[in-house]
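Missing here: one protein chain of the complex. Every other protein chain is in place.
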Amino acid sequence: MTPVVALRDAVVVAGGFPLLAGVTLEIAPGTGTLLVGANGAGKTSLLRLLGGLERLAAGEGSVLGLDLRRADRRDLRRRVGWLGHDGSFYDDLSARENLRFAADALGRPRELVDAALERVGLTPRAATPTRRLSAGQRRRLALAWLVVRRAELWLLDEPYAALDEDGRALLDELLVDVVASGGTVVASAHDPVRSPAITATVRLAGGRVVP
Amino acid sequence: MIRVAGRVARKDLLIEWRSRVLLWQVVPFGAMALLLAGLALGPTRAGSSGAGPGLYYLVMVLVTLLAAQRSAQVERGAGTRASVATLGLDPAGVFLGKALALCVELWAIGLVLGAGTVLFLHTALRAALVASPSIAATLAALAAAGTLYGALTTGDGSAATLLPVLALPGFSPLLIAGERSFSAAAAGGATGSWWVITLVALVVYLAAGVVLYGVLEDA
Amino acid sequence: MTRLAQRLLGPVTLLSLAVTAWLGLWVTPPDRVQGDLARLVYVHPALAWVALYLSFGTATIASVLYLWPRTRSVTADRVAVSAMEVSLVFILLTLATGSIWGRPTWGVWWAWDARLTSTAILGVLALGYLALRRANDDPEARARRSAVFAILSAINVPIIHFSVVWWKTLHQGATVFTSTRSLKIHGIMAWTLLISFVAFTLAYGWLVRARYRLEVARAGREAALLAEAIARRAAEVVR
Partner (left out) sequence: MSVTEARADLSPVAPPPRPRGRWRSIGVLVVVALAILALLSQGLLSSLNYFETVDQVLAHRAAVGTKEIRLEGLVAARTIVRTAVGTDFVVTGSKGRVVVHATGEPPQLFAANIPVVVVGHFTTRRGLTFAATSILVKHTATYIAQHPTRVRAPNGSTR
């Protein structure tokens, strides 16, 4: 089976600093991979590279069949589901407005929005501007978007941070479903996480994969 | 493209409606700038110098800087940039939408400050009404230009403070053309060839935005 | 051949500037109306030619080449920044010499004349371009944004120009050159003018080349530093 992610000696640079200093990695479809490493190990940079948000400065790589050196990064961005630290798109919009805006942009039916908010337990705060939501609620909002989006590749940056017990259970259940239905998940965390959805753990340090 | 533009414009106006930044920060700034202009001219000249149209446009150009900065700032948050990028919106549509929203905002502010010009700087109400189509067109061109220059200065580091330096040279012909046609209206004359500059600038900025906004977004 | 031409560029430039200075200051006669002031004609127009057309034009074309996917290359970006930097210097020199000329002929250091105003705005645009480059770290983002700004500036130049031209002169009537007052420059004065254009054009080429080489050297150093940083990051990893 063709891997979803295939990187060889991938380098990402920002301001003359190598965020990734040569990553070689392969990820098969329908798997859950956890990137583990200390702060500054390059977890976020690697996720951003996979999402088409960073440029490949050196090395080779392909994600979802798109060559990172040649393809328009915009084509890749549209195909991934991204969970970042902020959780929302625009802080001044409410949770529901954010999701509707995003759903319209990618041609997803608007009816999915309320069901997704229900699923992550945000229905009571659906009309609140997201800048008033707590960090955990923002994570839930980001998950709701991923449920609406149903991307081929889910990229989750520190999804477990700020989530309560209940939220972690919800996330795990969701990730298991995604992997089972053919999606691929790549998530990051500073410490190893026990989760039924995680099938492989990749350790990063100094912008590289270490054994 | 048009559909995306509509959604983005609605989103920007909704954000403005929620945050009221323009109402509470930009409009008072504009009103104060107009008052300062009157103070700088002195009581005798402020009411009779015919400087109203010029000062009006000077203040509107400054207001445009603030409003464009705000419009660009909405997209500037690190989280916003990453997550919006994964929506794959058509950049031309985003540009048109943001320009449209900024244009609507400038029209609203322009109306308030136009009333201020008539009241404080004694510009004839009739002149302001006659000049209103040209003002609307000039403000639209300023909105398109401001959106483009705002996107140029989005990003990490010190880029945001560069907006005035980059935008003001581009605003200068609009200031001249707008002032001339407003003054001509005040003098009861035709606004003739100044329309050409305003319209050409509007078309050029819209076209440049449609073609180049994507290049900026990707960077 | 090209190597020889490159090596000769510097000496030839200096020589032609020296010839211009000699012809302009000693050989040519003073003008009937302007007297010795007319000698500025051997400096100012040539400076303006380089500043407004040659270098700004080069920077614009290089920027277009950079943004056009098929012709995108680092070279285009480097040429653009080199030309723009030289352009700024020449714009400032043009404004300075023009101002020195304006004081005795117009009685003021600065007139709100169309040419002066649009040239000054062009100077601010060149300054903005260089400032924009400094504000972006990532080389690709920097190249793209500055290219967009250069193109935006270039299409703005005619608009700015016409707006200030009309601004001062919305009267109908005469043109500067009427049938009876066509261009008249005498013998050696015309030759000196011509040589000054050649000299300053050469000077432009020489400066851009030097600036371009600086840019290449800088890129080389950055690449070396990056390789070093990658090696250092690799060493960080404790096994």
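Structural remarks
Labels A, B and C are assigned to the chains in the order they are written; within every chain, residues are numbered from 1.
The rule is simple: contacts are C-beta pairs under 8 Å (C-beta built on N, C-alpha and C of every residue); 3 or more make two chains touch, one makes a residue touch a chain.
Fair warning: this is a prediction, and the values are worked out from it, not measured in the lab.
Every visible chain touched by the undisplayed chain in the complete complex is listed here: A, B, C. Considering B:L39, B:A78, B:L119 or B:A207, the position touching the chain not shown turns out to be B:A207 (whole complex). Remark: the omitted chain is touched by one listed residue; of B:E75, B:D90 or B:E179 this is B:D90. Note on the undisplayed chain: of the listed residues C:Y66, C:F90, C:F149 or C:W166, the one touching it is C:W166. Taking the complete complex into account, A:D177 is the one of A:E26, A:D67 or A:D177 that touches the chain left out.
Although one chain is not displayed, its contacts with chain C can still be listed: residues 29-35, 37-38, 41, 103-108, 111, 155, 158-159, 162, 165-166, 168-178, 181, 183-190. Contact residues of chain B toward the unshown chain are 1, 88, 90, 92, 193, 196-197, 199-200, 203-204, 207-208, 210-211. Taking the complete complex into account, residues 74-75, 78-79, 106-108, 119, 147, 150-152, 173-174, 177-178, 180-183 of chain A touch the chain not shown.
FYI, only the chains that are shown with their structure count from here on.
Chain contacts here are complete: no pair of chains fails to touch.
Greatest Cα centroid separation from chain C: this falls to A. More inter-chain C-beta contacts link the pair B-C than the other of B-C and A-B.
Look at where the CA atoms of chain A average out and do the same for chain C: the two points lie 48 Å apart. Separating the CA-averaged centres of chain A and chain B is a span of 37 Å. Contact of a single residue of chain B with at least two other chains is seen at positions 218. Annotation for chain C: residues 137-138, 140 touch two or more other chains. Across the complex, chain C is touched by residues 11, 13-18, 21-22, 55, 205-208, 210 of chain A. Chain C contributes residues 137-138, 140, 222, 225-226, 229-230, 233-239 to its touches with chain A in the complex. Remark: chain B residues 4, 7, 11, 14-15, 18-19, 74, 77-80, 82-89, 218 touch chain A in the complex.
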